[in-house]
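Below is one structure. I have some questions about it.
The complex appears here minus one protein chain, its other protein chains still in place.
All chains are identified by letter, namely A and B, in their written order; residue positions are counted from 1 within each chain.
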Amino acid sequence: MAGIWVLAEDYKHCLELLNAGQKLAETLDKQLAVFLMQKPDRADDFIAHGADRVYLLPALPEDQTMEAYIPLIAGIAKQEQPDIFFIGASLRCKEMAARIAASLNTGLCSDCTGFTLDEESQSLVMERLIFGGAAVQKVICETLPQMATIPAGAFEAGTALSGRDGQVIELSPAPPSPVKLIAKKSNARQTTNLAEARVVICVGRGLEKEADLEMARELAELLGAEIGCTRPISEELHWMPEETCIGLSGIKVKPELYIGLGVSGQIQHLTGINEARVICAINCDENAPIFDVSNYGIVGDVYKVVPQLIAELKQALHK
Amino acid sequence: MPGILCCFKWVVDEAYIRAGTGKELDLDWVDYKISDYDRNAIEEAVRLQEKHGGNVSAITVGKPDDTKGLKDALSRGPEKAYFINDSSFDNLEPSQTAAILAEVIGGSSIDYDLIICGEGSSDLYARQVGPRLAAKLGIPCAAFVQKIEMEQDKIIVERKIEDGVEVLELPLPALVTVLPDINSPRIPGLKDTLSASKKPVIDIGLDELSGSFDPCLRTISISKANMERNGVKLSSEPQDISSLVDALIKQGVIGGVK
Partner (left out) sequence: MDFKLTEEQELIRENMREFTRKYVDPVAVEIDENSRYPEEVIKKLAEGDWMGMPYPQEYGGAGVEYLTYAIVVEELSRSCAATGFTLSCHTSLASGPIYNYGSEDQKKKYLVPLAKGQKIGAFGVTEPGAGTDVGAATTTAVLDGDTYVLNGTKTFTSNGPVADTFVIFAFTDKSLGPKGLSAFIISKDNPGLKVGQHFYKMGIRASQTSEMILKDCRVPKEDLLGKEGQGMQIAMATFDHGRIGIAAQAVGIAQAAMDESISYAKQRIQFGKPISKNQAIQWMIADMATDISAARFLTYHAAYLKDQGKPFSKEAAMAKVFAAEMANKHASKAVQIHGGNGYCKGFKVERLMRDAKITEIYEGTSEAQRMVIAGNVLR
């Protein structure tokens, strides 16, 4: 059955891909199939979210990781020859996607942030960022299936429709992978280097007392961020250690996202953050210099904005 | 005595990319460098050699004039390099690079126990070549590795993914892609650079390869991303905060995993 396939390890992520796939399936008049791991009771839910077919992947022995499914997935793809295969861009699935694409001798658009359909060829025109985010590359995959890995949040999840029909197919176990899982350590928060952090929360003089750092910590926890501060916070108030001071005399950060909480944006500080990809500032002073270098500036009381932001993020990130 | 192959790519240094007029990128003045993550791959190969003996070779696919990259790679410790080059090997997409590497590594007399690749290249950052190469060679693979312990005929690796660390055992020969946190690459000293020019480079041209390496992905355009700080000002009203979260997710800076 030619069609559109989706695979993701996270449930919500899967729904997002199903929604993206369903629209395409309608336009192209194709069937939509999804792979389901571990929780077979979700098959109906996936069907309600647009799947015409659900492939149930068999449970894995304890010493195997999800990559053991690769030969199984690649095998059935060779048999069924899907036109399009979307895979969630989690790290594990990225590796799986690349290996599946290699087995199928097809192309793969990594970290695809969006796509359109070329009217004439009915091919996907897929977008991704290159050169560290400096440029947008548009690609067409000239072999089948057209594959892409898609980050979580790139598409919205659709709503479940009752009364949809779908087929559930149980796949038989694949031979075990030679790669053995010996141990697993769950994610205790690691203190990574501020300078290397992907997300940085920075606190400034806009905070009134040391206890308010808790608010920043909660936000950081949510985003997997490191916390830094402006010079007065470490130098004068000693709320945070000196090595977390960001700016000319401290650390230069280059995260994907910088969020300044009550940071006014002295030039000395701005020098340390100008390599951030996205700068977001929350400050009550509308004329604070940080707004001149921000992609997003919220003019408002940090104490009101941050709790709202936390609530909103929790919802959006399904946490 | 393990044989270790480390793969590297000679890439545009994105620090030199400028916004051109209109939607174009100005690539006229760019300089090149060894892809950042590949420095970690080379360093890890050399560290394993320092610990376990054996030999380290670097391997790359590129244009015939990318010779500076070879010297750069060799100054970081490998004792020889395989240089698969052709003037058509420009802007290759991952499936091509992996196929070319696979033919050379799999089809020739290169003896290896372990292949180390960077997590991705700093230009395209597609993170495909390593896993694709493993698939083509039919060897075990682990991507996103932050620690490698080498034993007689296997490696034990720590692989860091979103929800934690997995400790995996891979029989050799195998391929791993390494994260930047695995090590801090040494800065070549003066004599390292000077001696690099004297190390052997095995030149492999397209005429020595039998496969056809047509691209699967065709690039139809490359345009500059909007790097201006667009300075959207928002209020503290709930709908504004909600639109901020949306925008951050769309920009791929939160939620999605890079």
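The rule we apply is simple: contacts are C-beta pairs under 8 Å (C-beta built on N, C-alpha and C of every residue); 3 or more make two chains touch, one makes a residue touch a chain.
This structure is a prediction, so every number in the text was calculated from the model and none was measured.
*Asks:* From the list A:P58, A:G114, A:G158 or A:P289, pick the residue that touches the absent chain.
*Replies:* Touches the omitted chain: A:P289.
*Asks:* Among A:Q81, A:N105, A:N274 or A:Q315, which one touches the chain that has been omitted from the display?
*Replies:* Selected residue, touching the omitted chain: A:N274.
*Asks:* Of the residues B:G164, B:G189 or B:G205, which one touches the chain left out of the display?
*Replies:* Result: among the candidates, B:G189 touches the missing chain.
*Asks:* Please give every residue of subunit B in contact with the chain that is not shown.
*Replies:* Per the touch rule, subunit B residues meeting the hidden chain are 33, 67-68, 71-72, 75, 187-191, 193-194, 196-197.
*Asks:* Residue-wise, where is subunit A in contact with the chain that is not depicted?
*Replies:* 248-249, 267-268, 270-271, 274, 289, 292-293
Keep this in mind: only the chains that are shown with their structure count from here on.
*Asks:* So what's the Cα centroid distance for subunit A and subunit B, whole Å?
*Replies:* 21
*Asks:* Once bound in the complex, which stretches of subunit B touch subunit A?
*Replies:* Result: residues 12, 14, 17, 25, 93-95, 98, 122-128, 130-136, 140-144, 156, 161-171, 177, 180-181, 215-225, 227, 229-236, 238, 240-242, 244-258 of subunit B touch subunit A.
*Asks:* Spell out the residues on subunit A that touch subunit B in their complex, using ranges where they run on.
*Replies:* Touch list, subunit A to subunit B: 65, 67, 70, 89-92, 94-95, 97-99, 101-103, 105-111, 113, 125, 128-143, 151-154, 177-187, 192, 196, 198-199, 223, 256-257, 277-280, 291-301, 304-305, 308-309, 312-313, 316-317.
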